[in-house]
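The structure follows.
Apart from one protein chain that is not included, each protein chain of the complex appears where it belongs.
Up next is chain A:
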């Protein structure tokens, strides 16, 4: 083994560096909601509950479920085609494809490469992000940095979930909350700042607050022993702990995102929190001291909690229904299993 002093770098090569756009922005947002509407009454055929209880605890009236043979990639493709059409960006222009999901049922390969190929963007760098309900905001942050760092000119960010496949239909604490869907955004260059600094982080001490109940290793072993219960791969959740963290832990994060962007709550044209639970949304508004006239995303009532897909779906609805103005400033914040979170102020496309 040569010692440190006998080996020196050649020092002959000089690396070139990329430079990207000075600023980034969201060029368009699109979405896909599966056809099948699940009412609270239908949920109550699996759990002992009532329409009234579910509305009071969560604000959810209906949620959408994908068809049994409809995959995460199928839904992602529909949302991606929608956003490509809206943005006028051609698939060949995509410099990267990021898919945020925790319900793509393959450990490997990721969903993103096949999505890129289906879209006609074969060859683009493509990977999945595992950041649960914070996944879309993580994706926007990465995409913004990629555009500004020069690793891609246009980035497709998709948040997609088929939570119906990972929900224990007989668990009263989760069966009524989750839904399926896909939302997508195109991030590309901008001539002015249009995606504010991201405030993000994690808390592994609360790793088990929302989680797949057992690891795949355990499930595979149980299969071998023929003792598989069938519920191990579903999601379990400590509902009250989530509520406390999502409100009193996340309000300061949302405030920091405003501070870092250099604006105040009064400058906002919309507040688009992860559609976790209407009660969380209502308390967040209170804790943030949000003026009553600022439009707040409440897509959860019709769509349920779609994890990574919830923010882009809610954004798409607000823009389509004229609730929030194009070009306006929106505060978005995602938070969920990990625990992980991310918040940023964005200019609405």
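We take it that a contact is a pair of C-beta atoms (placed from the backbone, for glycine too) under 8 Å apart; a residue touches a chain by one contact, two chains touch by 3 or more; residues count from 1.
In this text, contacts and distances are computed from a predicted model.
Taking the options "Protein-methionine-sulfoxide reductase catalytic subunit MsrP", "Acyl carrier protein", "Transketolase" or "Molybdopterin-dependent oxidoreductase" in turn, only "Acyl carrier protein" matches the UniProt protein name of the chain that is not displayed.
Among A:36, A:118, A:238 or A:260, only A:238 touches the chain left out of the display. Among A:36, A:57 or A:172, only A:57 touches the chain that is left out of the view. Residues 56-57, 238-241, 243-244, 247-248, 279, 283 of chain A touch the missing chain (whole complex, contact as defined above).
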